[in-house]
Structures are given as structure tokens and as C-alpha cells.
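What you see is part of a larger complex, with each chain still in position.
Chains here go by letter, A, B and C, matching the order in which they are written, and residues are numbered from 1 within each.
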């Protein structure tokens, strides 16, 4: 395929951690070319000014965010903005024929009232919302292939849903018993200067936050409900860890059939994820480490059953900025253009 | 009180992390004097050779472990050895009039068969075991005061039990719903060279271990059962965190009475721990950070209720080497000698 | 000494890392009582709101900064403010009889023009400046004892000067060959939200900064010149390390007499610091680790001679927030009131 056939791609919100992952990945993606970078406060700056380690490979000025201009320059647009901004420009981009992948929460909910209740943003773009597909390829691959607008999942929902989907789809657990204890590196907080994200504060410490009320709970529940075919409420507790990248969810649930053993579940998990190149089910007794996913689009899953308590414990790890954000969006892009699902996506980390 | 009245204290197993905490603390304790350090592989070495930062304050050679000699030199002996060794020398020390605080698992179980099943060590010293008291002052203060032999709790049980005790004592939860998701720094693994504890391996990563089968589970369950007055089984999952010290437990349980709100629980927790100088119940909406406990004997507890799920979430933090090990043993010592409970124990950390 | 005799102490700038160290230390100092906390943006807040781990031990509201009020409430005032603020209130406090310890750069320079050139602040309070003493007790102990105004040293100068002072005082090196390669944890940057101090940015990385132009260079040079009795220029390069606390300086200089060996220098160093309870000269072949100083007022120094190059290499470590800032100020306080120099100051760390 020669360069002239490459798809032109733009990134709105290029200065953040989501943006820099996208730039990094798309630069090495064989089928696309970055033709636009946009930002609000960063407009006018050179990208390599914000990230000097790019200086030898990529020079491009960040432009103001103007949908008209973007649509002229790009066939595909990634929106890497805080929630409440993407829905203001996505419709215009779609109208002009762009495909849009929104990394914020704006298009993750089919039910706009849940979004409004959770993010406290009033809006009435029901039609656009209805056309959006939830960008978790392992669960919604076929819909993604034909979509023009993707609501890319949050990092916690990605890790949680990959861990729990087989249990809910197969009806193996009592839905009201689901507890998700999640742990994340600090990069999830973004490249924003907050005191609690300073190394001096966050290093050598762990703390829970958003207990019983984190915004990702309704997102997880909406998809769980969709998978289970009945309402699911989950207990979700995120924790801030002293590390840069990486996310682990430890999921607990009571088995409907206490006769199930670990091997049964491993078989079920492997079957469900057989055609998923980025999900690896670990063998008996091996539990995942977040480090295995750094800089990749991978998800490793370990499964354990406790016969004493009739519970299943599922542990999943991802890189929160990759499978939890940027590289998963590119996985969706690959599907939308009918390219190899793994195209341009790192499949193995550098260890240690 | 003049120096001649100080209690003579020995530490067996002085070279490990438990040992070095004890030395550090006892050096500044106004009522004791360190008169003996013992070790197996470290015998013959100077303590400051193992820990050069002590060279300006403390010079003492580590001696071989001989109960006869120890009993001559010490009124109190701390045993900071791996499990399966303490019970071989404790009876001799007790017979010669020493008070013994064992930091291993050897005297944590009233039921010797649970110990044997868990630690795979055959023994038949039922009488000594029967005389031992579980060294968690907040729960067994009165018994500790009159004991000669203390089985000091593990770090995970300390953090877990302080979090869950009020719920079990007051019968507030359904006991079969208890899930303890615990997170620990790597110093809990000891000063032993294991590949998985290398900085290169453990840094920037988190992983679960001992899922559905960790040795601390029976210890937690035995005390929970004692507190509840009925058998309690818990789901306990430890995780290894990329940090030196600190332990967080996030405890989930379903409330018996779904009408209880957070304020009710805070009131109950505060009441139960009113006379406990080392336990702080945090106000509404403040969740604990492990960093607050570094180098102290403190435990901070946060409580949350989720009215959507009728669950209580209790979060407790300790320093695993201090309240989870060495300083808690000294807290017991203070009680055994009828000294101020806080004597010689750090009560506030250096932050950050 | 009974409580009524305690000295009343105030801290201006209580919300920062310097402030929180001072509060922590002064709370346990037997001869003082904290009677005032002041701040600008933090005025009106409770101290435990900023640092919840203090809630069980210390409740005090931060007040606005009014010299009149401060002088009424305090016999001693610690100024823990950014440079350029302290010199505006110190004269008033001194005039009303307070003793003042300024942790900023405002009173570190005898020559006001060096301060002005370095910090770009115009001022003409020559008289006050002339009365200030540089608060490095190991070098200026006698002057500190009788001073009313202390200009407390920066963290880098403290570590650098303790390492190099014996060489300059004894004329052992060629002054123009001094190179100080310094490394610091990120807490030196303060509790300010700067992007480069985020854990996500600073963790797992090291970088130099302020190369050939850092503000601490003139401060180091002024004292070196004083010690050597002749002008000294140093090459000073600071580096930001992925850790919370701790500072190491590696100092290189060419020996005037190439016949000197390591043992000669160790003898000289030990002699010079013989009466300094917080400086420890390490034995042959032991090099210092910053971790040994965490939470203490200690400085460990290692000395090496390279006979191949005729250079001496001196390595010093301190806790940048303690000996490099807050606890050193209290060491000065102890001298000013003729108390034991070590009073209330931690002398050994918790390891690891």
C-alpha cells in the first residue's frame, strides 16, 4: 500500500497522556498518517515542545480546535478531551463524513440520562448518542466494524468488563454479589498538576478513592446489564497506586453452581476469548501482573475458585493508557477499516 | 526511674526487618535496655555491619541462639524468627522466668491443629500454646496484661481484624459475606533475596498472590470466629505493591440491617476504639493512606456505606513492619509491664 | 521543666513540606509549645484538613500572617515561606523581641548584592542582614548560640558544605577543581502542583536541571570562600530523582598533596566532626545511602581517594526536608536556647 492511500487522522486533545499515546502509536501504524493535532491551551505550541523526546521523529504544531478545519484535513478523528467537550464537536465531524473515536465518557452511554446524572452535563443529542457504539472490541466487535462513532470505554470499565463478561454472559454467578476491587497507576489522573498526584504524595502509598460513588460504576453496570440481560449492580472501589501505568481489577462473585471448579472456568474463559488476540487467559495458578501489559494493548486474566466460599475470583490487568484508552481506540479503528485487528499495536512488553 | 531499674531485653532473629525495627524502637524506649541480640546465620557479626546506619548509636555483636544464655541475660525476649523455630525455645525461656513475645505464627493459634494444617509443622506443646495470648491489644488488652507468652499477630490479620472487629462484635454484618482485599508493600517478604521482590521486578507493578489459600486466612478466621461467637469464613486476597512499607485492607460485607448509614457506623467504630490510642477513625469522606502510618504504630480506619448495595466498606491502613509486627509487640510489652500503652512508640509519621 | 516554662513557637508558612516537618518535630520537642500557625492561601483552614493524619494529635487553625499578632503569641518564629517574603516581616518580629529562624534564602547571604543578583529581589535591609547567622551548626555553632536571626541553609548547600568543609578548612584541595554532583528527591520541589513533579512524570526517571546556573551555587560558594579564606568557585549540578526524600552529593576535588591516602582523610574528617552529634563519618569502603537519613537530622559521609587520579571523592547524604531544612532549624533553636543540641531530634531512621 503506498503512502498516498494512507488514511488521514487527527487528534484533538493531543497534549495529554491519551494524546501522546495516540501520536506514538499512529506514527508507527502502517495505514494512517497524522495530519492534524488540536488543543485548547496547547494551541500554537509545537508538539515536541511538550514532549521533547519526540523531537527527532515528529514535528507538528498543535492547532486550535475548529471542526471545519479538522474535517477538511482528516478522515478519522480521535477526541482525547475531558468529558462534556466531545459531544459538542462530534456531530459536526460526523456530518462532514469523518469517523470519530471519542475517548471521553460522552458516548459511552446509550441512556443519556445516566450520562447526565453521572457527569452533570445537560444535553439532548439523542440521535448521535444512539448511533454510537461502545468501543470494547472483545464484546462489541461486529457493531464496531460498521460504526462511524465510537464511545471508547474508560480504563476501569475495560479491565472490569473483560474480567467479568464470561461470568455474566454464561449466567455463572449471582449478579448481586459482584465486587470489583480495582487498582490503578497515577497516569490515569492525567497530565494535570494535582497535589495528590505528585510523586512526593503518591509514592510509597496506596489509598482508595471514590468509594461507593465512582463515575465508572454506572458505565460498568450498564454494560454488565447488557451482557447479563438483567439489571446488575456492582460494588466498585478504585485505589491509587504508587506506579505510573497499569491497572489491576480483582473481581469477586458467588458462583450460581458451587460445583464448578477452576478448570471449568478456565475452559469457559478460553472459549469466549478464543478469537481475541489481545486477551490471554493464564494457566492454573498463575496470576497476572500489571507490568506484563506496559506499553501494549494486552489484557491478561487469571481465574481462581475458592471451594470454601463458593466464590470465583477473577484478576485482570491492562495498561490503563493503552488497552484502557489509546491503543484500544486504535484496535477499534482497525476494525472500522477492516484492517487486521492487531495492526500497529504492540503485543508484548519490554520486561522488567 | 534510673537506668539500673531498666528491664533487660533480648531479640532473637535480629538481622531481619522485624529485628531491626525492634532494635530501633527499643533503643529509644525509656524502660528497657537491649542486653542480647541473637541470630543463626548472622551470629558473630556486628549488628552495625548488617545495618551500617546504626554505627553511630549502637554497637553489639549478634550471638548464637542459646536459651540458657538468653535467659540469664534477659527478662524479656522477642522472638523474630521464621515460623517453626520459636516454639522450640519459648518453653525453655518461659520456664526460666522470661516473658516471651513471639513474632512468628507459632503461638497465634489456640487450636494447634489449625497451625499444623497451615504451617505443616508437627508439634504437641498444647500446654504452652494454651497459655499464649494473641497480641492484638485493641481486642485482647486485658489478657495481654497478665500473659507471659504473646503470639504476636501477622500483619494482614492486624489490619484486617482492626477493620472488621466492630462489625462482628456488634453482629452488624452477614458473616459469610466478608471479603478482604489486602495490599502490602514488599518489606513484608523480609530481607531475603527472592527474585519477585527485586526492585526491577516489583516496581511499577501490582499482582495478587496466595489467592484463596494464603496462610493468614485461618488466623483471621480464628479471631473473627472468636469475636462473632460463631464460625466465620472470609475471602482473603493479598496483593504485592510497588512500595517498601504499608498495608491497606479494603473490607466488604453486607449489612444485616440495610437501614444503617455511614454515621451510625462511624459512631460505633469510634465508641469501640475510644480507649485505643493507636486507632483513629477518620471523618466522613476521608479515606486512609498507608503513608500516614509509616514508621508509626498507628492504624487509620475509614468507613463507607453503599446504600445501593447494602454493603459496608471498611478501609484500614497500618505500617506492616510496625503495627503489623514490631511496634505492636512493644505495645504488648508496655501492657505486660503496666507501662503507659504508648511508651516509646511513634505516634505520628513524617510526611510526605 | 514544667509546661508553663515552655517556649512559645510559631510557624509562618505551615502548609508546605517545611511547615509540616516543623509541626511534627515541635510537637514532640520537650521545651516548646506551638502557639501559632500562619499561612496566606491556607489561612482559615484547620491544619488537620491539609494533613489528615494529624487529626488525632493536633488541631489548630492556620491564621493570617500578621507580625503584630505573631509577636504577641510567640517567642520564636520559624519562617517557612518562599524567598522574598521573609525579609519583609523578620525585622518587625525581631524588633518586638522574637527570635527568628528563616528557612528561605532571604538571610543566607552576608553580601546583599549576591542575594539580589541570584533571587532578583531588590532590598536594602543591610543592618538586619548583617545580624543574621548562617544556620549550619557544624560550621557556625558559636555564632548561632548568640544570634537572634538565623538564615537557615538550603538543602543542597547543607549536604555540599558538610562534605567539603574539612577539605577547604585544611587546605587539602585545589579549590578550582571542586565539582559537586548532587541528587535530590522530589519533595525538594515543595507541595506545589508542577507537572514535572507528578509521579507519572518523575517516577522511573532521572534528569539534571539548573546545570551551570542553579541558585544554590552562589550560596555554596559564599560559604566555601569563607571556609577557605580565598575565593572558591564550584561546579554544581543538581539532579531530580524518583524518590520522595533524600539527597546525595558526590563531591570531586584534586588533592593538593597526592601523597594523602584515604585513611589520612578519614582521620581528618573524624577529628573535625568529633563534637557533631549529627554527622557520622563512615568506615573504609562503606558509602552512604540516602535512606539511612530518612526522617532524621543525620548526615553520613563517605570518603574515598583515587590514587590513579589524585582526586578525593566525598559522598554525603541527608534528608532534604530535615537536616536540609526543618530539623536543622530546630538544631539551631536548641543552640540558641542553650539546650542539648540533639533535643527533640530523631537520631536514627526506620529501615528499610
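List of remarks:
Everything below uses one rule, namely that a contact is a pair of C-beta atoms (placed from the backbone, for glycine too) under 8 Å apart; a residue touches a chain by one contact, two chains touch by 3 or more.
Worth saying up front: this structure is predicted, and the values here are computed from it rather than measured.
Of the identical chains making up the complex, 3 are displayed, while the complete assembly in this file numbers 4 copies.
Here is the rule we use: only the chains that are shown with their structure count from here on.
Central chain assignment: B. Criterion: smallest distance from chain C-alpha mean to the mean of all protein C-alpha atoms.
Annotation: the chain B:chain C pair of sequence copies touches via predominantly the same residues, more than half of the used numbers being shared. Chain A and chain B, compared by their mean Cα positions, are separated by 39 Å. If you average the Cα atoms of chain A and of chain C, the two centres end up 46 Å apart.
Annotation: 36 Å between the Cα-based centres of chain B and chain C. Multi-chain contact residues of chain C, defined as those touching 2 or more other chains: 17, 187, 191, 203-204, 244. Residue ranges of chain C in contact with chain B, taken from their complex: 17, 20-21, 24, 27-28, 51-58, 187, 191, 203-204, 244-245, 280, 282-283, 286, 289, 291-295, 298, 300, 321-322, 347-352. Residues of chain A touching chain C in their complex: 17, 185-187, 189, 191-195, 197-204, 242-244.
Interface residues of chain B facing chain A in the complex, by the touch rule stated above, are 176, 179, 181, 183, 185, 200-201, 203-209, 211-212, 233, 235, 237, 239, 241-246, 248, 250, 252, 287-291, 294, 302, 304-306, 308-309, 311, 313, 315, 317, 352.
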